[in-house]
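Partial view: only certain chains, each at its native spot in the assembly.
Each chain carries a letter (A and B) given by its place in the written order, and its residues are counted from 1.
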Amino acid sequence: MNSFGRNFRITSFGESHGAAVGVIIDGCPAGMKLGEQDIQPLLDRRRPGTSRLTSARNETDRVEILSGIFEGRTTGAPIALMVRNEHQKPEDYGEIREKFRPGHADFTYQEKYGIRDYRGGGRSSGRETIGRVAAGAVALLYLSDHGITINGKILKVHGKTDPDEFEQEIVSAKKAGDSVGGIVEITASGCPPGLGDPVFGKLDALIAGAMMGIGAVKGVEIGDGFAVTEKFGSENNDPMTRNGFLSNHAGGILGGISSGQDIVVRIAVKPTSSIAKIQQTRDIHGNVVEISVVGRHDPCIVPRVVPVAEAMLALVLMDCMLEQMKYH
Amino acid sequence: MNSFGRNFRITSFGESHGAAVGVIIDGCPAGMKLGEQDIQPLLDRRRPGTSRLTSARNETDRVEILSGIFEGRTTGAPIALMVRNEHQKPEDYGEIREKFRPGHADFTYQEKYGIRDYRGGGRSSGRETIGRVAAGAVALLYLSDHGITINGKILKVHGKTDPDEFEQEIVSAKKAGDSVGGIVEITASGCPPGLGDPVFGKLDALIAGAMMGIGAVKGVEIGDGFAVTEKFGSENNDPMTRNGFLSNHAGGILGGISSGQDIVVRIAVKPTSSIAKIQQTRDIHGNVVEISVVGRHDPCIVPRVVPVAEAMLALVLMDCMLEQMKYH
């Protein structure tokens, strides 16, 4: 299933080492000003090689708009966005062709499909997120025009909460041939009340699905999240006042519908699965073997998850904004 | 949005104090033996009044099969399941008609729809889960026939991990006119590898959406969840051996696809929003007022969430089982 959303519906395609990756957006309102310059910056934030903390690859990842724009504006037609994969040089994939990398989708793809594009992880590669991020940039533009802003930040890396320590944790893990994870918090401000649908289209349910669908994410919280399980109801309920609420333990969502407060989401990002340290695994023939996953891998993908999570939250909110218009 | 699932698709209806609640299942395979006796037990577990820990209401909640069964077997036609609401006695809703209960959907429904069925929470009531649970019972039957079992348990109540303390925490909160929450863990055993679809139909994303869509749930974790953010990759990756894995930090899902290991999910349940303690809120006229939510409310809904969460996991897995058959 490579589509997401009901109203602002995106369909993603592409593998790490195929010809291109990209996305089609179906349902974007007509008349929006949109150009490649509106999309590229978020893609650039997602790209590796932008800081010491991310991998050393230098991918340019230039987005091309293939359709849906006329004289600088959206027309209501589907918007196809494509990024050519530039560095498809022949590499030695001998090892990962036969060995299932621990923590990766290698084994499960092989089981599911009976065939696996092992080059750089194929469809399960993080490069797949280019499509989502490009679509998310369009959604962010629309939301911004409607007074909604989305901001992500790193709360923790490897258990540390002081940003000064983040880089040190990552560099230290890298030196050890290892990797670390962390926690990201995304906040949406300016959302009108009323977004989200009862029962199976709850805003928090849509957000949870969107976030857990980002590779490496293993947990999602809304508002106070797991901490609420240690509180009394009288502590956790947000009292109301004339113009809103006195607190925001709920994270901006009540009964699955936005309340008008900030929407607050936190996600747990696992340590990168690709590590140089030797691990035990299996090969496709059933033999137990050792593997050291070498290459240009981020020892911590937490920083790169931030724009992806922002994009996913934008896609959910955009979709709910359009959904909500049906009934007004 | 009152439908859930792509292949085993359920559509739920009904309010707390309307004529009935229920569900239609569309896509159930033909030829399955199915009767009301297969559905009632899970509904009974969801029902209040079954223990000292839940509310004192005595609802019989008898399910009736309206369609889809012929000579004791499913026919491939939609299965409609209905539970009549029996205790619709005229009550005094004066207070909640005008006041938004903190922590509830009262305010957001009013904002979204401009009208609100305030009787017992209407559509946002926990009674809505009857439909999901009834459908989940059918899914559980199918899964059981295919070697898959699902079990839920309470891990924590109000921070306590010792089951001997659960009741005490709940009783104590109730006496104080307050409420508590907790953590539930659901495990599915016997799943074949290959369930779930890359990118936007990942098994963990579907599970996260399903779980967060249960009222009162504020967090979802798969496998080691948030704890992975403090581990090294070398600690978190599950090494493989000839016949499987040496550990299960991943919670049975790799790259969004089941690996064949146990699927492990944990959810954070907030303390019940309805409490007798006086809280500050707003009424529909904009006045700041006080409210004490009296009535037969569970001081802790964690026990009743267990069968609902089991049902939701069953619905996700059932849907993925059918999805997977398309490609084999």
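Basically, a contact is a pair of C-beta atoms (placed from the backbone, for glycine too) under 8 Å apart; a residue touches a chain by one contact, two chains touch by 3 or more.
What you see is a predicted model, and the numbers here were worked out from it, not measured in a lab.
Asker: May I ask how many copies the whole complex comprises, since the file places only 2 of them?
Answerer: Total copy number for the complex in this file: 4.
Here is the rule we go by: only the chains that are shown with their structure count from here on.
Asker: Using Cα averages as centroids, what's the distance between subunit A and subunit B in whole Å?
Answerer: Result: the chain centres lie 26 Å from each other.
Asker: In the complex formed with subunit B, which residues of subunit A make contact?
Answerer: Interface residues on the subunit A side: 1-4, 6, 12, 100, 102-105, 107-109, 111-113, 123-124, 128, 156, 158-159, 173, 176, 178-183, 193-194, 197-202, 204-213, 215, 218-226, 228-242, 246, 250-251, 253-260, 268-275, 277, 279-282, 286-288, 324, 327.
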